[in-house]
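To start, the structure under review is shown below, and the notes come after it.
Removed: one protein chain of the complex. Kept in place: all other protein chains.
Order of writing sets the chain letters: A and B. Residues in each chain are counted from 1.
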Amino acid sequence: MLNKEEAQRLIEEVLAAYPPDAAADRAKHLTVVEEATGEGSCGITANRKSQPGVMTIRGCAYAGSKGVVWGPVKDMIHISHGPVGCGQYSRAGRRNYYVGHTGVNAFGTMNFTSDFQEKDVVFGGDKKLAKLLDEANALFPLNKGISIQSECPVGLIGDDIEAVAKQKGAEMGKPVVPVRCEGFRGVSQSLGHHIANDTIRDFILDRQESTANEAGPYDVAILGDYNIGGDAWASRILLEEMGLRVVAQWSGDGTLAEMERTPQVRLNLLHCYRSMNYISRHMEAKYGIPWMEYNFFGPTRIADSLRRIAARFDSRIQEGAEAVIARHQPMVDAITHHFRPRLEGKRVMLYVGGLRPRHVIGAYEDLGMQVVGTGYEFGHNDDYERTNEDLSNTTLIYDDASGYELEKFVERVRPDLVGSGIKEKYVFQKMGIPFRQMHSWDYSGPYHGYDGYAIFARDMDMTINNPCWKMMTPPWR
Amino acid sequence: MSQCAATIVPCYPLFQQPEYRELLKAKSAEFEARVPQEKIDETFQWTTSEAYRKLNFQREALTINPAKACQPLGAVLCALGFRGTLPYVHGSQGCTAYFRTYFNRHFKEPVACVSDSMTEDSAVFGGQKNLFAGLQNAKALYEPEMIAVSSTCMAEVIGDDLNAFITNAKKEGRIPVDFPTPYAHTPSFIGSHLTGWDNMLEGILRYFTLNSMADKTAGSSGRINLVAGFDGYLGNFRLLKRMMREMGVEATLLSDPEAVLDTPADGRYRMYAGGTPPEEVQQAPNAIDTLFLQPWGIEKSRKFVKETWNHAATQVDAPYGLAATDRLLMTVSQLTGRPVPASLELERGRLVDMMADSHAWLHGRRFSVYGDPDFVMGMARFLMELGAEPLHLLCHNATKRWGKAMEQMLAASPFGKGAEVHFGRDLWHLRSLLFEKKPDFLIGNSYGKFIQRDTLHKGKEHEVPLIRIGFPIFDRHHLHRHSTLGYEGAMYLLTTLVNAVLERLDDETRSMGETDYNYDLIR
Partner (left out) sequence: MPEIMLRRNEKGELLCYVPKKDLEAVVREVEFDQEERWGGRLYLANGEILHLNPLPARPRLPLTARAHKVTT
């Protein structure tokens, strides 16, 4: 592992490749943290515009809204409003699992688009939008509502999608939600999350004061879990086992009805802080529902989270939490016992989105592994503050890293594993570095909960200890 | 207890376990306000009906499950095919993240491509500043030999002028004046990924040849230029080069991404590998002719080559199957004076031999096909050569003219009589068509798997199995390394088709004590 001085030098070397302006900007996004201070944002600047031309890994506001927050709401139709590409590239790519009859009462893996043509850009797309909303409603009568996910041109040509949505919503008697998540807004996916949260607030929660449901004493909602590979299910099962009643999943395998009844819960449980803190704060301010962050990666954090959650309830739930932890302990011990010797001391570099760069550290540590580098594609300062607490050794921190930076950092640090996304995967595999996709769980999962921990351990082991990494050099070289 | 250290299971079959089944059932029953099952079933049946098909085909505004992508995606693939080239997309950064991801998933390879990350202020003031910094940063960090600039719809809607911006960037000293920076405007609200590929190629040809035509003479180099177009099969680029080599014809592939999209795992990441050398592009006007192997996908480049290079751009069909490959080789032979060599004749003979071997399993089988226009046309032609019968031939990004050409082609063969041609239609239309008339198989990209599931849901007898040929293929590994063109490609296609037929037959006859016949060892 690099010590602080070596890491600092590495950062300087990497910065030297940039033209002066870009180097000055990037310097604010790269740092080394020696040990957790428990405070401060690692001295890093975050949530700023990406430098042009450097190969940022980031996406856009549309990706944050349609791809992350809204897309998984399974019984609503989400229209990619604009040219054909955005909806096609984001179709069924995030593995937000749901059960339902796709094309009948669920629509998650489908791609609905207005497929803008030149005439729509020139004359405006509102008429087309009005018509396609009718068509969608006629062909899919069991939909519970429709969201309109704006792509770049919509915000540039002066369309009034709000007016269309309002009129059609009234005609259909269903929520029709205009979302201004044009890709040029903000600096990353992050603003898309925020915009999506705001539209849920304005067009779902405020649409009707839904008091029809009776609130139970143990009602909670899972927020910021997109059920990637079934994560939310592997979480829900633990919460229910301890005696809580999970009335809503936001938004993995989520439904309109679940969102509508969330204002009656006792506690909002927030997994991905970055993408759903906004709606959590709103529900706290408006309905007085407290919220708390939790972490269901790895047994240490899971047990800690279960206890902290239980502490918000009575002794029945607290006993339930202890029982859940105790019941799973033998399985957890068996997993750790089996995998830890195979993974002990392995060093990991992470570069993920807005939550996992800190949230998965504990799970690696449960397996005896060390995270020596981490960073967020689209984190904000409050994410880096939260990260600080999770760091336990000298760690390289990179915010909105460019392809170049990641390549150089990994080349020098030579970690035993890199956890990042599909765009990074093949670069590092060719370098001979074991790699796991930590957005999609590399087509595996779930990784949340106790069941997820077992899969996580298995996957890290299979990738780090697969024989392929030793075959890169021919025997004659 | 769900997991056990000895047998750890992922999503499937983890969620098959009773505790998860109950969990999901309870969630659905209590919280989802789910429509009653009878209503779901009834609605599903309705979506498979004649009435629904009519309603579905009345759609004018809504596109559902398209079978096309947007222009800059094509521009990026085209640019990747030139040596040392960094594709650069001017506009919002999310687009570039999507293009890279899309190719990563298909090729299972890294894809280098930059964006200049335009944001709201660029929407107001234009993206020139972004382009200045973007070109400067990209060149400094990634040291390309060439940066090929395309544009997103954001930049197009606000009317950014790539030529002026790039010229200004050079004037400002952001990049050297002589640094190659071809560009193409690639608005995603016009055409499809094919259009973008075409536009980018035209931009590159224009950049390297427009102002240096004085010393060029068509035919003087004795070479042939081949343009494969947007093609997700790396084997096709290799195959074309091999066929030309065997003919003794020196050929230039205008865009050849097979090396950069297939680099080895040997401990080193190569951002650049292979690709058409810029100096070959400069000399390309001296070739005898330029052949466009996806005639329905390329317009602008062809026009440029005809008008500026004075090439005939001799018409050829996309070389799918036997006859189209024959014609391509004869055309090359005619143009160059080189005979078709014995090695290719041998290869042809082997293909015909395979066709004879397998004909009994393919004759009369009905296949529906969707994809890009030349793929659908080529595949239909090859199916008919095999004695198979195309049923639905659907192309989302084709024109009426293509439709007419298809009708003509089908009318000329007894195997084309039952075929239907659909252009400008999407995969939700195709779904209705498959419920109306069931083919034996569907040929297309990975998106078709959802149609297969829909047809199966109606009942096993309605299921239309998907044969994965096309782009993108995300859910099967390494198919993109094969070729689909030429005799070699036809062998791969034939092998894929006949084995799909045989697999399906096994699948249908594997029931012991029930279908003990036709579950044969030898076929």
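Following the convention adopted for this analysis, a contact is a pair of C-beta atoms (placed from the backbone, for glycine too) under 8 Å apart; a residue touches a chain by one contact, two chains touch by 3 or more.
What you see is a predicted model, and the numbers here were worked out from it, not measured in a lab.
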Open item on the list: Let's see if you follow the contact definition: name the visible chains touching the chain that is missing.
Closed with: A
Task: Options A:N47, A:S80 or A:Q189, residue touching the unrepresented chain - done: A:N47
Open item on the list: So one chain is hidden, and I want to know which residue out of A:R301, A:H380 or A:H448 touches that hidden chain in the complete assembly.
Closed with: A:H380
Open item on the list: If I consider the whole complex, including the chain that's not displayed, which of A:M1, A:A23 or A:M292 touches that chain?
Closed with: A:M292
TODO: Out of A:E34, A:E118 or A:E284, point to the residue that touches the absent chain in the complete complex.
DONE: A:E284
Task: In subunit A, positions touching the absent partner - done: 39-40, 47, 278, 281, 284-285, 288, 292, 308, 380-382, 385
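Rule of thumb we're sticking to: only the chains that are shown with their structure count from here on.
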Open item on the list: What's the distance between the Cα centroids of subunit A and subunit B, rounded to whole Å?
Closed with: 30
Open item on the list: Could you list, by residue number, the parts of subunit A that touch subunit B in their complex?
Closed with: 17-19, 21-22, 49-63, 75, 79, 82-91, 93, 97, 99, 101-105, 109-118, 120-121, 128-129, 131-132, 135-136, 138-139, 141-142, 144, 151-153, 155-157, 182-187, 189, 229-230, 233-234, 236-237, 240, 246-249, 253, 255-258, 261, 327-328, 331, 334-335, 337-338, 402-404, 407, 422-423, 425-432, 444-446, 450-451, 454-455, 457-458, 468, 472-473
TODO: Over in the complex, which subunit B residues touch subunit A? Could you list them?
DONE: 1-5, 8-11, 14-15, 19-20, 23-24, 27-28, 30-35, 39-40, 43-44, 47, 52, 55-56, 59-66, 68-73, 88, 91-95, 97-102, 104-105, 108-120, 122-123, 130-131, 133-138, 140-142, 152-154, 157-158, 187-190, 192, 263-270, 431, 447, 450, 453-454, 457
